[in-house]
Structure formats: C-alpha cells, structure tokens
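One structure coming up, written as structure tokens, with questions to follow.
Other chains dropped; remaining ones untouched in position.
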C-alpha cells in the first residue's frame, strides 16, 4: 500500500473530504467550478497587487536622497501594515455595506471588522454561493486600499514626520478610501449613476493622488526646492532601485487590472482577463515609449525618471478601462498618459507643489485622463457621468484629506524641523542610515 | 483553414491527446479536476516559496556590512542550489518513506534519489491518483527544505568559511531536515502523536533556528561585537535591500502557508487557502506594527530592522496554524511574534550569541511561539503534544547540527582568520567586492 505523501499535514485533513467528494460526484458542478476559479483569480491577483507595495517602496526609495531612505522604507512597510489592519477593522465592511446603508446609498451602517467564512465552508454555506470566497475577496480588496496609501508616501517624502503620516494612513485606508470606494464598488450612488471605473483610475489612483496633493499643499515643498524662482533638482539616490520598483509595479498591475475582471470561471471571463493583461502591458509600454521620445525631443536627452513615470502613467491610464480597448487603442491611451507625466511634472513645479516622486502627475493627472478615456471604447460610459464622478471623488477626497492634514498640522505637527530635514530624516528621526558604508563625507 | 498558433511546439504534441480527450468525455471528472487543481496549487505555491530564497538573500545582503556582501550572495545562491541537489539525492525519499520505515516510524528505508512520474502520465498511472503530481509535490517540498538552510546563513554571516558552511548545508538539507520532517509530514511518530504544525513553524523555521543557534554557539561572535561588556552595533549596509528582502519573503509566504493546505480542488479547500492568505497577511502586518510601536515606546524612535524582523516573526508565528484563527486572532498571534523579536534580539546579545540578521529570534523564538499558539484556535491541538514535539525536534536538531559543526570545526575549521574577518570576506576569501565603486577608503 502506498503512503500518502505529505497528506498527513494538518491542513490535509481538510483535503480528505475532497477525496470523499470526488467519489460522490462524477464532475464538479459549474457553480463549484466558477466559484473555485474566481477565488483563485483573487488569490493570484491579490498576491500580485501585494507585490506592488514592494514596488512603491523601491520606486520611492530610489527617488529620495540617500539620507532619507531608511525613513522611506519605514513608511512603506508601516503604511502597508497599518492599512491591512485598518481595512480589516473598519474599511472592508464600510466599503461593502452588505445591503444596509445608514444614510441611503452614501454611508454604510456596518462598522465592524471583516469576518471570514468558516473553515472548510461548503458552497451552500458560503457568503456568496454565486461568486467567490470572502477570504479571497477581502485579501484582494485590501491590496487596493493599501495602494492608495503608498501613493501618498512618495509625494510627501523627505520632510513629513513619521507618526502623523501613519495616523493619516489609518484614516485614509480605514475610512476615506473605503467610504468613497463604496459609492462605486459597494453599489453606492456613483455606481447607480453609471460611473465606470474598472480597476480604479479614479477610485484608487486619483484618490491617492488627491490625498497626496492635499498633503503636499499643506506640508509645503522641501527646503531649497524652489529658490530664487528656480527649481532646484534633488536627484534620487538609486535609479536601479527605482527601475526595479517600476518593473515590480508593472508586474503587479496584471493582478490589479486582470483581477478586477472578478471572474475567470468561464471562457468569456478568462478571455477578458487575457485581453486585460495584453492591454495593460501595451499601455505601460506605450507610456514609457512616449516619455522616452518626448524627453529626447524636448530636452535633447532621455530622462530615465520620466520614462519610469511614463510607464506608470500608462498603467494608471488604462486602469479605468483595460478591457474594451483594442491593443492599438490601449497603446494610445497609455501613450497619452506618458505625455501627461512629461508635462505634469514641470507644471507642478511651476506651482511650487513639491511631489518628490511624481506621484500626483502619475496617479492623479493620468488617473483623471484614464477615467475620461473610458468613453473612447466603452459605449456604456457617459462623459458627463465620468466627469461628475471624478469631481465628486476629487472634492470629497481633497476636502476630507485636507481636513485631516490640517488637524494633524495644528495638533501634533506634520513637518520635521529644518535641521532634521537638512541632516536627513534617517539620522535625525530614526538614528539609522540606510547605506552607512557608502555615503560621502 | 486556420493555423494552430504555437501548437507546433514540441511540448504541444503532448497537448494533442488533450483535444482527443476533450471529445471523449463531456466534462472533466472530479478526480481529474481535483488532481489538476492540487497540482496547480503546488506549482504556484512552489514558485512563491522559491522566491523566498531571493528574499533571504536580499535581507541578509542588506543586513551585513558591505565588505561581506559578495560572500553573502555567494552563500545564498550556493546553499539553495546545493539544497536542491541534496533534497533530490537523499532528502525527498527520506522525508516521505513511501510506507517502509527501516526503524519503525523513525528512519526511512528509502535512500534513493527522487523520481518523477512518466511524461504524460494518466490518472490511473499517477503515483497518487487521489492527490497531485509527484513533480509538483517534489518541487513544492524542496523549497521548504531550502528555506531551512537560508535561515542558517543569515545568523552565521560575516565570519564563517564558505565551504564548511556549504558542507553543513548539504547535511542539513539532505539528512537533518528531511529526517525530522518525516516524523511529522512523512507520517512518523510526531504525526501519530497528534502534533500539529500546518506549514512548519517548528518543522521548518525552528529547525533552521536551532541549526543556526548551534552554529552561532560553536562559531562564536564576530570580532569586536561584544567588547568591554558592551554590544557594538554593526549596522547593515543596505536597508533598502533588506526591506526588499522582507517584502519578497512576505509575498513568498502566501505560497508557504497557502500551499500547505495541499489542496484547492473543492470549495472548502480553496476557501481555506483564502483564509490562510488573509490570516498570513494579517499576522505579518501585526508583527510589523507591534515592533513599530514597541521600538518607539522603548527607544523613543522606530527601528526599521526591528520592524522588518517583526513582520517576519509575525509570519513565522502564524505558520503553525494559519487556517483556524480569525483575522483578529491571527493579528494577535503575529503581534506577539513582533514583540518576541524586539525582546529576543537584545536577549541574545546579552548571552553574547551573535546572530547577524536576527534569524534566531525570528525563526526559532517566534517558531516556538507559533507552535504553541496552535492550541489557541485549533481544538485538535494539545499543549502537551506541541511542547513535546518542540522539544523533540529541538533537541534532535541542536544535537545533530552541533555534532556536524563540531566535526567541521575540528577538521577543516569553520571560521576565517582574524585578518580575513577584519578585511571582510569579499576581498579576503573571494577577491571580489560587491560594490567596488562605492565603498569608502
């Protein structure tokens, strides 16, 4: 008699009913199959979007100066961790109100923490027998929420205090993000109005961008960034790391957009996921190429950081509608995203809004463009509704985030001292250099 | 007539029976479906756990000084490669004795290399028709074995000789790890005693930790680490890399724990995998947050390396039972892991045990905690059996590893010369700097 390899692991006890079931039914039912495949999509999509947290960390760590890298790493791992806890504690149920809206269609009546289905749940007992496991949905949605906070950390780098930033993250990921996301993805009033935002050019990226903009306005630019009417470049300390971060984000975006199909248990659904993968890749490539050519033409030489941001802007641009465009149209939408970044970065500098990594052009400007671009290929979209929704989400996020930033500024303060900023946050705030063996002097 | 794209690739020849089969049966049988999905889980889980090898390399490369980075990279890629060969040559069949125990329940009678199923195997001819492909199981299990060795390399960094370390790795991954793993996962006496260790807080992590502890005791601390009653900090050279390593490990852990469900072909199994993903993430986040808050409170400033290790300790803590806890309980278990690390690191320093990256607190201390914590949420677990198993595995690994380290020390020597250590292993042992353009002086 053959020994069952590894099957004696605790978890495999749960597998035994599997085998029993295997003898019960000749074939898996379509309901079971679809449920299993949809759940698998959320799990694979979810770990890909998780990976974007590392991408943001590396991108930002590469674009800040070496004296602020330990702080940027600390902020990134802390913000993801706090987002995970906040989204569990309030966010998830706030975002998916489970049918009960306290203020009809606007505010959820459910404030408790997220709860998973029972161990070894059956289809009959599943929270949603026609869809997927709650655990996989929670896991997947959580990653989107955390991405919003990652966007903010880059824009406000090199001068914001750690703890006020983290308090903001908890409010953003526990309340602001889930509340506005419920208006669309929780079946709220924007969804009812016909707003289309497939994977979140507005719901995720512009929200991160608006929150970053509010912060950047209230926090002010880095010391010496704008002096005597000139923009003082403060080059990133590690462009290899920034490039790695961009590749990580690109990879994770397949999960971000592809997973947002929310289903892959039928031929039609997985073919759509395939379209989305191909279109997402095309938009990223075109965004990078647009920035490549444009910086060569405009400045006489290619600017790598613009190429990286062009690529990311291409990704943000296709996020509101990665399904319906053709490959050519996806490339065009992404390329325009790349163009937006090349003009958006100096535009912000002209306004003396200091966005360290270019997060606002990438996530907000290209997010708006992507949301509008839905009307180009999806006949269900209405330009008016798209614009209306952009404005609603923008005003709400800008005001909500602004209020939080103001309160934080007025109470605990949000900015480090001038000495600390000049010295670098790593030694002044954390007492730990990121590259102690290398830095000059 | 349409041309069959890519289908003329050699591999696709094997796909042709597929199409034939497609006409044979109207639907896949439940047995086939479950077997395919379980196999897929091992493949996806396996490449995620593989990725942890890169995570360990980056974490350790970031936490050693720049003069030892080439050596640390060499050790990490070499240890994984040797582990892969050793596990194939002896380990796999030692771990899964295929029903024949030479010494009843303790020592396997099978010592030959691992053998895969035939090409294009049918379910009837599969090694295990009710489970999954042998190739996928081998691939998945191999990655766990290699992880054990990765844990050791971090603790003993910056002073151990390359080849004696690699000899130890071969013995650890070819014999020590598989032998003790067979007691639980090969259906041996610990499994029969009712020991529960879902994905290996004890079987993998504490084993790595005990082996590292034995090595650290016999090898002694780095020169100057403990001098005049004081602990001399030796800061890591690249905290961006260490953070990247942590994110990689976090990502890989979804495969480590989720894959250990060993099945995803039913609603119940994939819902369980989803629970595991969500709980694993919660524990990691809570471990990081616990270390974040605790270092702020205790030292007045956040310590990034503690946050990274807190996160990893949260992951180790949830590994023995990632399925049964609620999200809240998983967070609590992970948070306690984070607390353990914050106290464990200085505790080891007090004992003058020099663990360069904190591997022993993370993998051994939190591994013990995680193994005990199973009783909190799994009613099948008995505290006595958990403690008994921790002790059995601990004593065995400590003694076995200690004997090997002693023999290596007495024969070839395990420690580089004082001059080599001061100069750094990169130039003294390998003649190759990791960052030749950057390092000072």
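Just so it is clear, A and B label the chains in written order, and each chain counts residues from 1 on its own.
One rule holds for everything that comes next: a contact is a pair of C-beta atoms (placed from the backbone, for glycine too) under 8 Å apart; a residue touches a chain by one contact, two chains touch by 3 or more.
Computed from a predicted structure; not experimentally measured.
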Margin query: If 2 of the identical subunits are displayed, how many subunits does the entire complex have according to this structure file?
Written below: 3
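We adopt the following convention: only the chains that are shown with their structure count from here on.
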Margin query: Quick check for you: after a Cα superposition of chain A on chain B, what is the rotation angle, between 0 and 180°, in steps of 5?
Written below: 120
Next item on the list: Please report how many Å separate the Cα centroid of chain A from that of chain B, as a whole number.
Entry: 29
Note to self: Quick check: in the complex, which residue numbers of chain A touch chain B?
What the structure shows: 1-12, 14-15, 17-19, 21-22, 24-28, 32-33, 35-36, 39-40, 42-44, 46-47, 50-51, 53-54, 57-58, 61-62, 69-70, 73-74, 76-78, 80-82, 84-85, 88, 113-117, 119-123, 126, 133-136, 138-139, 142, 162-163, 238, 241, 244, 429-438
Next item on the list: Would you tell me which residues of chain B are touching chain A in their complex?
Entry: 27-31, 33-34, 37-38, 44, 48, 65-67, 96-99, 127-128, 130-131, 134, 137, 141, 184-187, 191, 196-199, 235-240, 243-244, 246-248, 250-251, 254, 258, 260-279, 281-282, 284-286, 288-289, 292, 296, 301-305, 307-308, 311, 321, 323-324, 326-328, 331, 378, 380, 435, 438-440
